[in-house]
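Below are the structure tokens for one structure; questions will follow.
All protein chains but one are shown in place.
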């Protein structure tokens, strides 16, 4: 008996992805760094490091620290700036056949607008993901991202300057993730991505100093997965637009958990560090699981969490 | 050269503790269960399982699930009720020479008041810790605990019915922990305890069912330590009343991190499960560290985090 | 047998070797551990916090004296924790909290004991058999497994694989009785009608479905059944309330801790 290859395609708004696995911004460089490891066109999409209007130097060293089953980072959004991305990187991503999405941030709403506008010149760019939630720079959008009103304003303004599909990346450092997701939806987002990192801290009891130059940093990795999954589930219940799930995904099983609670697609971040092949191994693992469980289409599985009736 | 025994005493409001290490509510039973392992009077204090007005059956099985470096629980506050605690347990804790604190919750503010009132009859009870943050029962106080207004109301009402020192245990599932801590302070709390568990979730991709009967549960253990430490630091900056730090503490080093950012004392929860001696080993480890580093009094170390001038 | 107080001890592995699908691990401990068959230990023997929680394993054997005391466990690799255990070597450190829980009860009186182990469940009924053997009590052992290779080696059976006393059952018929251990028990009861089933008491440990099947046919026949239940556990000594099962006991019905009031329960009280 021959097994039918399951259909892993998924839609994020009007973006059609060949499978639901994307790389997470800030953990995948500009995508090109992974080409020695595998053909990046095999991913649903590549999300590149957060881009700002001008090149950004980032925070002083003492940028990462390992924590139990996780890590804190305070990179401070070091990046080459949107101009070099458009000129030098984007053409090479296109040559590689990758579907790619640009993650952006600004110190002010005007900067967000400017970056979005410049990126709109790239015909092949699949979508713009607005980082409204970086905890590591004062200007990283968290000011906009931690209240429904702030997020609504930012989303509306960026929405107005670009025809590209607009994904809004949400902060988990909030009381009510559903309300935040709804704010993004009402302001015109085509999808929401969550979670960004959770603000955390580590200090050295002997030297009495913080481990990060920035004092606090963003927690990511397997440690946060249970929190991310709960928030994705809540967001899926709160909005009609697609939800992209992220946070601690390391294995096909982890990705399936997010799809099961309703995510349209997932992103894989910290897992790339330990295993550069993590993203493609997750694609293959999801396919194998579907073959084994006789599931023919992603849509027959997605959001099909079984709850006991009360 | 003989080494001086460092002075580990600490004050939480007007409660004097012989050392800053307490057990965390819900992870230490009623304290008596630890007597085969060690003399519980060696702890700063014993905080017992959350007590309600009437005995509470708790949630159906499927109450715990392990996660990377953490665990989710949805016990649903199963407990023997305040009456049995006062009659059967409290006298035995007193016989054991333990300093003990009762953690309480109610389905309504009136129930909180009733439990607090009944406990005030216990002369030896050191303090009442109000759980305003249990994520696992609708009535667990999280409704009161996730907004400054709700918390303020609850705190004021309980404050009015008891002369006991009042500690308010805060939920980490909020946007601004500083504001929540201030609300408790302004409403008359003698101390704040944080963090309670972070709401999380786990599902089984094969059976498509939640792993917990309650669907979501509370995340605890080393995984949450960086988040807890950051919140404790923020709370210490926000209020003048003592802050009791908790979340993922497993080792003397972990406890020292919380003291360094300003906690007056710490609580140890999940760590008791893997190592029943965790609490006393942490007391001893802190003492050894102080001896090694020639620190004579806890107060010479507490809150002495060194930050670079900006 | 009285249930003693638990201790937390640091042990050192003496040997840890696989035999078919089972591993048998002996651990040197600081002092002799007395236990009641059915009691267990919480075991953790890996560095780091993932997995975080210790794993419950029945105490299979315990012996020696202070300075030379040792306990033994038998386990099957089913997931991450047991896989980590199986990778440990002689000399490696391991932490144990033990003895824990409420074990099997052996009320005095003339009766025949039927000890039933499904899968790795034999690990808590063999100690019961060893105790009965010591008392020269009358017992039979029923062992169920999916296939022949999933049965424990004969030499692990207390008193040896005495014909007539040990009944092997396999789901695929590759050894002994062709069918479930519950079916074999029923069979045995039918053949024994004459002497009256009320003089039999069953002690069982194994998959939930097996225990349930045994309770369903044995309880109506007035056979006393004690079952050892399983659950995920965080603490193992009664302080987290994570491991409960619903128990029916008149006024006192409610959720009971498998690690404290159990793991052994009277099958009549279990809400199946």
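Just so it is clear, A, B and C label the chains in written order, and each chain counts residues from 1 on its own.
The rule we apply is simple: a contact is a pair of C-beta atoms (placed from the backbone, for glycine too) under 8 Å apart; a residue touches a chain by one contact, two chains touch by 3 or more.
Please read all numbers here as calculations on a predicted model, not as lab measurements.
**Q** Name every shown chain in contact with the chain that has been left out of the document.
**A** Taken over the complete structure, the missing chain's partners among displayed chains are A, B, C.
**Q** Using the document's definition of touch, tell me which of A:20, A:44 or A:70 contacts the absent chain.
**A** A:70
**Q** Kindly note down the residues of subunit B that lie in touch with the hidden chain.
**A** Output for subunit B: 68-69, 222.
**Q** For review purposes, identify every residue of subunit C that touches the missing chain, sorted by number.
**A** Touching the missing chain: residues 46-51, 80, 83-84, 89.
**Q** To test your reading of the contact rule: which positions on subunit A touch the chain that is missing from view?
**A** Interface residues of subunit A facing the absent chain: 26-29, 33-34, 36-37, 49, 57-58, 60-61, 63-71, 73, 75, 78, 221-223, 250, 270, 272-277.
In this text, only the chains that are shown with their structure count from here on.
**Q** Suppose subunit C were not there; which sets of chains would still be joined by touching?
**A** Take away subunit C: still one piece.
**Q** Per-chain Cα mean versus the mean over all protein Cα atoms: which chain has them closest together?
**A** Taking the mean of all protein C-alpha atoms as reference, the closest chain is B.
**Q** For subunit A, which other chain has the most distant CA centre?
**A** Most distant chain from subunit A: C.
**Q** With chain centres defined as C-alpha means, what is the inter-centre distance between subunit A and subunit C in Å?
**A** Subunit A and subunit C have C-alpha centres separated by 47 Å.
**Q** Quick one: subunit A and subunit B, Cα centre-to-centre, how many Å?
**A** For subunit A versus subunit B, the centre distance works out to 34 Å.
**Q** Give me the residue numbers in subunit B that touch at least two other chains, ranges are fine.
**A** Each of 67-70, 221-223 in subunit B touches at least two other chains.
**Q** Residues of subunit C that touch two or more other chains: which are they?
**A** Within subunit C, residues 48-50 contact more than one other chain.
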